[in-house]
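What follows is chain A.
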Amino acid sequence: MNADPQAKAGQPVLKVDDLRTHIFLKRGTVQAVDGVSFHVNAGETLGLVGESGSGKSMTSLSILRLTPKPGARTVSGRIEIDGINVLDLDEETMVRDIRGKLVSMISQDPMTSLNPVFSIGDQVGAAFRYHDLVQGRSAIREAVVNVLRRVRIPSPERRLDDFPHQYSGGMRQRVVSAMAIACSPKLMIADEPTSNLDVTIQVQIIRLLREIQKETGVGLIFITHDMGVAANICDRVAVMYAGRIVEIGDVETIFANPSHPYTQGLLDSIPHLGRRRERLYSIPGNPPDMQNPPSGCRFAARCPHVMDKCRSEYPPETTVAPGHMAACWLVGKSG
Partner candidate 1 sequence: MILEIDNLVKHFPVGGSFPFGGSKGEVKAVDGVSFGIGAGETFALVGESGCGKTTIAKLILLLEQPTSGRIIFDGTDLTSLNRKQVKEYRRNAQAVFQDPYSSLNPRMKVRDILAEPIRAHQTMGRKDLERRLDEVLEIVGLPERAKRNYPHEFSGGQRQRIAVARALTLNPKFIVLDEPISALDVSIRAQILNLLEDIQKELGLTYLIIAHDLALVEHVSTTVGVMYLGNLVEIGPTAQVFDDPQHPYTQALLAAVPRPDPKHGLSEQLATGEIASALNPPSGCKFHPRCPHVLDVCSQDYPELRRIGESRAAGCHLLEERSA
Partner candidate 2 sequence: MKKFACAVAGAASLLLCAGTQAAEPATGSLTIAQAAESTMLDVTRAAAGVDWYILGNINEQLLQPDPTLEVKNWLAEKWELTEVDGLPVIEIWLRKGVKFHHGGELTSSDMAFAHKRLANPDVSKWPHYQAKVDHIEIIDDHHFKIIFKEPDGTFIPGAGLMRLYGISEAYYTSHSEEEIQQRPDGTGPWKLVDRKVKEEFVLEAHDDYWNQEHRPGVKNLTIKIIPEDITRVAALQTGAVDWIDAVPPAMIEDVKKMDGIATTARPSGNNLFMSLPQYLDKLPGRNDNPFKDVRVRRAAALAVDMEGIIEHVLFGQAQRYTTTTPGSAAYDASVEPYPYDPQKAKQLMTEAGYANGFDVNCYNLITPREPNVKEYGEAFYAYLGQVGIRCKLIGEEYAPWLARNNRSREPQNDGILTHMWGHGVVADPGTPWSGHMHCYAPGEGWGSYSHYCDPEMDAMVKEQATVMDPADRIPLLKRIGKKKYEDVAGGITTYVPLVTFAWREDKVDYKPWPWMGFWRKLQEIGIKH
């Protein structure tokens, strides 16, 4: 893994190796994340694309070690952030040294990601206060103003003592971003940060994240279900289906030359602006029940190219081209 050939810019800030996070329920176990491996380099954006329930959010929470308790638990794997395996750390160290400082998160819904009863200054300031980076009221205030300015909040001095409900949706997402970047983490996880925003605002946030990344060189995991957004922001894309990564590669490759039938189907089934009035491809069937996933390829039941082997054996991750891997028996065959 160290000699990862795809490492484009900088060193990997995150390496995830065979991560398995399961949700344990009385009636069975949901294998929400079931053997996921990928890495993120500094200054790079990795898109984690997939439908709801494909395990992308659970992957990101596993990295932060914030999987919902009790119930969800990371059962195996390795998560290295900046060379530290966070799965070995105790909770106290996670709080003190990792979360916020090494890795942080921008959560999905700007309307619910801010605590309604504390002021913006208070909430953004928490990142400084609890990491002992900045001491004293006025110093923290100043730091907050600075970081709010970095996320392009107009006249942050005046809006510091406002409460979240006094901010618009887009502004709130900027505040959340400010909280995430406050302590200059090396890795940032953005979990569908724009899917609840209107397109005109989405554009603003995407641009902001790009700019922040350029300024700080932070590694970014961008989780989305929208192929368009992924194409817009990501350097590399990992496509998840039913708890596993089915395809991973450069963004150009994935969109131009998708190798996994799921990726292909997904791209064919969404309407593209400018390509009007063509009949869309529709992926038949429904995603599998994650409590009883099929033993073979999880996409087998919906795949137009399904073979007998697909139903019995899970296809290994196969290199299609350098830096482009897909988990499909077809790839192995043709490639």
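To be clear about the criterion, contacts are C-beta pairs under 8 Å (C-beta built on N, C-alpha and C of every residue); 3 or more make two chains touch, one makes a residue touch a chain; residues count from 1.
Basis for inclusion: all candidates are chains of the complex that A comes from, given by their letters.
Keep in mind that what you see is a predicted model, and the values were worked out from it rather than measured.
Of 1 or 2, just one candidate touches chain A in this complex, namely 1. Per the touch definition, chain A reaches candidate 1 in the complex via residues 51-53, 168-171, 198-204, 206-207, 210, 225-234, 251-252, 255-256, 262, 265-267, 269-284, 286-287, 302.
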